[in-house]
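Only a single protein chain was left out; the remaining protein chains are all shown in position.
Chain IDs A, B, C, D, E, F, G, H, I, J and K follow the sequence of writing; residue 1 opens each chain.
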Amino acid sequence: MSNHHTYKKLELVGSSTTSIEDAIQNAIAECSKSVNHLDWFEVVETRGHIVDGKVGHFQVTLKIGFRIENS
Amino acid sequence: MSNHHTYKKLELVGSSTTSIEDAIQNAIAECSKSVNHLDWFEVVETRGHIVDGKVGHFQVTLKIGFRIENS
Amino acid sequence: MSNHHTYKKLELVGSSTTSIEDAIQNAIAECSKSVNHLDWFEVVETRGHIVDGKVGHFQVTLKIGFRIENS
Amino acid sequence: MSNHHTYKKLELVGSSTTSIEDAIQNAIAECSKSVNHLDWFEVVETRGHIVDGKVGHFQVTLKIGFRIENS
Amino acid sequence: MSNHHTYKKLELVGSSTTSIEDAIQNAIAECSKSVNHLDWFEVVETRGHIVDGKVGHFQVTLKIGFRIENS
Amino acid sequence: MSNHHTYKKLELVGSSTTSIEDAIQNAIAECSKSVNHLDWFEVVETRGHIVDGKVGHFQVTLKIGFRIENS
Amino acid sequence: MSNHHTYKKLELVGSSTTSIEDAIQNAIAECSKSVNHLDWFEVVETRGHIVDGKVGHFQVTLKIGFRIENS
Amino acid sequence: MSNHHTYKKLELVGSSTTSIEDAIQNAIAECSKSVNHLDWFEVVETRGHIVDGKVGHFQVTLKIGFRIENS
Amino acid sequence: MSNHHTYKKLELVGSSTTSIEDAIQNAIAECSKSVNHLDWFEVVETRGHIVDGKVGHFQVTLKIGFRIENS
Amino acid sequence: MSNHHTYKKLELVGSSTTSIEDAIQNAIAECSKSVNHLDWFEVVETRGHIVDGKVGHFQVTLKIGFRIENS
Amino acid sequence: MSNHHTYKKLELVGSSTTSIEDAIQNAIAECSKSVNHLDWFEVVETRGHIVDGKVGHFQVTLKIGFRIENS
Partner (left out) sequence: MSNHHTYKKLELVGSSTTSIEDAIQNAIAECSKSVNHLDWFEVVETRGHIVDGKVGHFQVTLKIGFRIENS
């Protein structure tokens, strides 16, 4: 058995009408539909668009790290 | 009619005793009192001051982009 | 009496299963057990680990500034 | 007469369907409608949106510096 | 229907013998062969190699954002 | 009465033939002619031009923060 | 034949119990199992975890660039 | 005798009503009250607060490096 | 029992006449003499001084994270 | 024969009244008058000055890499 | 006559026992002994070493730009 692993990082943008945390959860939920072994995330950028003088959506760019299968 | 627009970005600091999202909303609400066509925001920095071992205010620096009238 | 103060900054990582704000509060609460005059904080990084396709913990790195006693 | 000047910098986003240079020129032209003494610009970011697999608009964020009147 | 979308960002390097804009267009064209819903791009780096004292190719690193199908 | 304030940040370039501190003071003095509630500044960049092998002017780019009236 | 190529960059984290170079080699070896035309790498971050007061694993984040097939 | 040393870096904020250099000296003087072997400093940030349209205090964040005793 | 931990990060500079890895090990070894629960490190900067046209010492600045006792 | 080369990087600012690409070409052409083996360039900064509400010159700072003779 | 110029930038470290400004002046004075047409400088880093709990030397890294002869 190998004594080391290799990980890959994907960059996603999650969005939410309610909160930054929810935007992060949405991106992770979407990512977990097609990728296994999700391990950690890093927030890269937080922004959003404005509708009628209020936040329309929070948009959070994050990197998601996962272990490569069998590595 | 022009086929392009020009946007301007302002830098504001919103604050809130409760959450980062609320500080963002407060800055956008204040900005929308005097500026039209607010379009997007970008979080630049998150900080705050501490009172009695707890967060006193969250202070969020953000850039707010808006379309210049008639551009 | 001196007309200036000197401050020191510590770097901590707070964590929380619920929110970014709660992770910040946890780090400040822990810090205030051993340090006086906590004055402000600056968020340096927001990340977390993922468990079963959901955020396990939010991990927020922050710098906490405090006035050096008698400075 | 003062032996020094003070300058102010504005942050704008110019756009163009054709080129980065044209997006810069558009932002400067728009800015010069309301501000005098424009002196220099600095490109901060270059991005754009995509329509049908081609660049729809180039969007160039730039800072524009100008001398404050009578400074 | 969901009230939010999730986006993914890819990092590509386009090249061109003629211009920076052309290098961007080439990367987007190549990307659109295999990915749908391309939405925006961000220029990360501009460089190139030199042949006989002239630019051989402009090489532009860009991130391309697209909406994840059904997100 | 509101329990939070909103601040705005302006970016200026002060100059001086004598010192960095003087360039900062000049920018703040100029800014205070037209803006109230100036609260803090942050140095962004220090540069200058050279005349006859000596510093002609120090040029200091700084951001100046002030509280928005009635916020 | 086209006079230009397009490249893609992936972000991986290689690890090793022995050295930074070995962590880089492990990530490249893993990547080459599924991707052709690997061309260059760029180190983004070097970190690791600590076990019993010694480095447990070096963890090196790197970007790996490869030419897109037929581009 | 060891052929290598280990150093530690502390982050402090010195302040002064008169100059940037004086703020640096104040931070170092305060630090030297409790730490030996101070060796070098690095300026991280220069800012200050404004009182009546003038600089109230220069606030200079600096890292101070010192050799760990017996290392 | 608490469902979260708090970590602290220290900044150290390790040095070695032989390799970057050895400089990292030396800093961690020195740190573990006085601190428990060392958990991870992050390389911040790699530099060194030169003696007779060769590397005299590799000097690696790193941040070391550890769990705060009883947090 | 050596199995490795050493390269040197120079930092230049090219200018042009017409385009960013032309400013890059001008800097490379100037550099190639006195240096051999020019190999690659990296754009560091794009700016310019403004004359009568239009771009006067584009000014592009770039690093130019070349192989050191006989290395 | 050409309608554009090319500039070169050198990176120097000036030092002074008295002030940051003096360290800048010393680097420029030294540079002007061997280079003509010095035009501008940009401060890159400010640091120094400490002797007996006081600043021994201020060390200021700066880039100095000058026009290339006949460009």
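As a working rule, a residue touches a chain if its C-beta (ideal position, glycine included) is under 8 Å from a C-beta of that chain, and two chains touch if they have at least 3 such contacts.
Keep in mind that this is a model prediction, so the values were computed, not measured.
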Q: Taking the whole complex into account, name the chains on display that the unshown chain touches.
A: G, I, J, K
Q: Check each of K:S16, K:T46 or K:S71 against the chain that is not shown and name the one that touches it.
A: K:S16
Q.
By the contact criterion defined above, which parts of chain I meet the unshown chain? Give residue numbers in ascending order.
A. 18-20, 45-50, 53-55, 58
Q. Of the residues in chain G, which ones touch the absent chain?
A. 19-21, 24-25, 28-29, 32, 38-43, 64
Q: Considering the whole complex rather than only what is displayed, give the residues of chain J touching the chain that is not shown.
A: 3-9, 11, 63, 65, 68, 71
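Keep in mind that, in the parts below, only the chains that are shown with their structure count from here on.
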Q) By mean C-alpha coordinates, which chain is most distant from chain H? A) E
Q. Rotation angle for the CA superposition of chain A on chain E, to the nearest 5°?
A. 120
Q.
I'd like the Å distance between the centres of chain A and chain D, where a centre is the mean of that chain's Cα atoms.
A. 33
Q. So how far apart, in whole Å, are chain A and chain F when each is placed at the average of its C-alpha atoms?
A. 38
Q.
Can you pull out the residues of chain K that are in contact with at least two other chains?
A. 19-20
Q) All pairs of touching chains? A) A-B, A-C, A-E, A-G, B-C, B-D, B-F, C-H, C-I, D-E, D-F, D-J, E-G, E-J, F-H, F-K, G-I, H-I, H-K, J-K
